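Every protein chain but one is kept in place in this view of the complex.
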Amino acid sequence: MSTIPESAQIGNHAVIEEDVKIGENVVIGHNTVILKGTQIEDDVTIGCNCVLGIKPAVNPRMRKVSKADSSLVIQAGTRIGHLASIYSGTQIGKNVFVGDHASIRENVNIDEESVIGRAAIVELNTKIGKSCTIQTQAYVTGDTTLEDHVFIGPCVSMSNDKYMGAAAFSLKGAYIKKGAKVGNNASLLPGITIGENTIVGAGAVVTKHLEDNIVAAGVPARNIKS
Amino acid sequence: MSTIPESAQIGNHAVIEEDVKIGENVVIGHNTVILKGTQIEDDVTIGCNCVLGIKPAVNPRMRKVSKADSSLVIQAGTRIGHLASIYSGTQIGKNVFVGDHASIRENVNIDEESVIGRAAIVELNTKIGKSCTIQTQAYVTGDTTLEDHVFIGPCVSMSNDKYMGAAAFSLKGAYIKKGAKVGNNASLLPGITIGENTIVGAGAVVTKHLEDNIVAAGVPARNIKS
Partner (left out) sequence: MSTIPESAQIGNHAVIEEDVKIGENVVIGHNTVILKGTQIEDDVTIGCNCVLGIKPAVNPRMRKVSKADSSLVIQAGTRIGHLASIYSGTQIGKNVFVGDHASIRENVNIDEESVIGRAAIVELNTKIGKSCTIQTQAYVTGDTTLEDHVFIGPCVSMSNDKYMGAAAFSLKGAYIKKGAKVGNNASLLPGITIGENTIVGAGAVVTKHLEDNIVAAGVPARNIKS
């Protein structure tokens, strides 16, 4: 059994498996499941019907990930919504906000003060900097890097597999530099870079590298203002 | 404790917090959580593993909303699917259908006979008229108005923040007039108007106001038939 401090508020029918560490003043909602080995620091709030600390499934048609056996760590002051799922081997920094229905895979690092929107998905091996905003329903694929203060609009879609499963290929997501902003429902192709403070318009399809400080829009995305 | 009429069917491990009002012939699924103050009228059916009546989180990087302390009201005859989340301060009219995995924020008003699709999201301060259809995975951003009989196709994306967090800006979603139809995966920019009975093609990017009774398609969307 895990030790639960007296200052914690645990909801009805919450399931807390063994070897879970719970800090002071933690709130865990009704029917939420905290799986084995999860570490929850002080002043963390977690909603109802979540599943946290999931061990990655091993499937012959899906790739393997190292570090899969390390814990999920949720740092102090972070708030997780309702009906969210988060994997083990991931670290969520201080004062992060994770929306309802969001899903975060294994081996992800989210730095402090970032917001992961409602129903947004962050795939494995991804690094998200400080004070980033990932809006509602956005899809951050695996092997992606976001520097600090990046804004990803609602429903943005990314991919990391140039050959869509057809060839041996080193999977590579986007690299998005400091302060870049991507408009709603834009599509990013595998391995592209978006420059510092660059703005991508809504619905754009980004097929190649974008320089710093430009505004790009259209299909494919072109610099519309330097 | 809340009073539960004998005519109600309450699932296993459902959690019903205090000050919840439940009408006659209400069905609540297994493991569903009904939070404090929620009002459920007669003949409402709610699926399993839902979370209803959520109080908005207060986060310094997210804006504040008035009316956050009023109740969630679900009017008679409405059906809520499974794994859905709905916030307090929202009113859902009669005979509405809310799909599985859908999420509806605070201070939303949905008029009678409308359908909110599977995994669709309706953000805060939004008004949806009578007999509207919001299809699967569509994203209705905050501060949006849909008049009656509007059709929003699957995966449609909207935004309400012209400067993507970069400037002080009064957030403004789309205003979509009576009978308009928006095709699947179209993108709507902040503050645009779509005219009465106008049709927007699949995958279009709507960057400016569209008149009544036109058909618009492309990136950016243009009138293709008057």
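Should a chain be cited, it is by its letter among A and B, assigned in written order, with residues numbered from 1 in that chain.
What we mean here is this: a contact is a pair of C-beta atoms (placed from the backbone, for glycine too) under 8 Å apart; a residue touches a chain by one contact, two chains touch by 3 or more.
Note that the structure is a prediction, hence the values are computed from the model and not measured.
Interface note for the absent chain: among B:Asn31, B:Ser88 or B:Asn160, the touching residue is B:Asn31.
Which of A:Gln75, A:Thr90, A:Ser114 or A:Gln137 touches the hidden chain is settled by the complete complex: it is A:Gln137. Within the set A:Ser71, A:Thr90, A:Ser159 or A:Thr198, the residue that contacts the chain not displayed is A:Ser159. Residues of subunit A that touch the chain left out of view are 13, 15, 31, 33, 49-51, 54, 57, 59, 61-62, 83, 85, 101, 103, 119, 121, 123, 137, 139, 141, 155, 157-159, 164-166, 185, 187, 189, 205, 207, 219. What subunit B contributes to its contact with the hidden chain is residues 11-13, 29-31, 45, 47-49, 79, 81-83, 97, 100-101, 113, 115, 118-119, 131, 133, 136-137, 151, 153-155, 181, 183-185, 199, 201-203, 218-219.
Note that in this section only the chains that are shown with their structure count from here on.
Centroids built from CA atoms put subunit B at 24 Å from subunit A.
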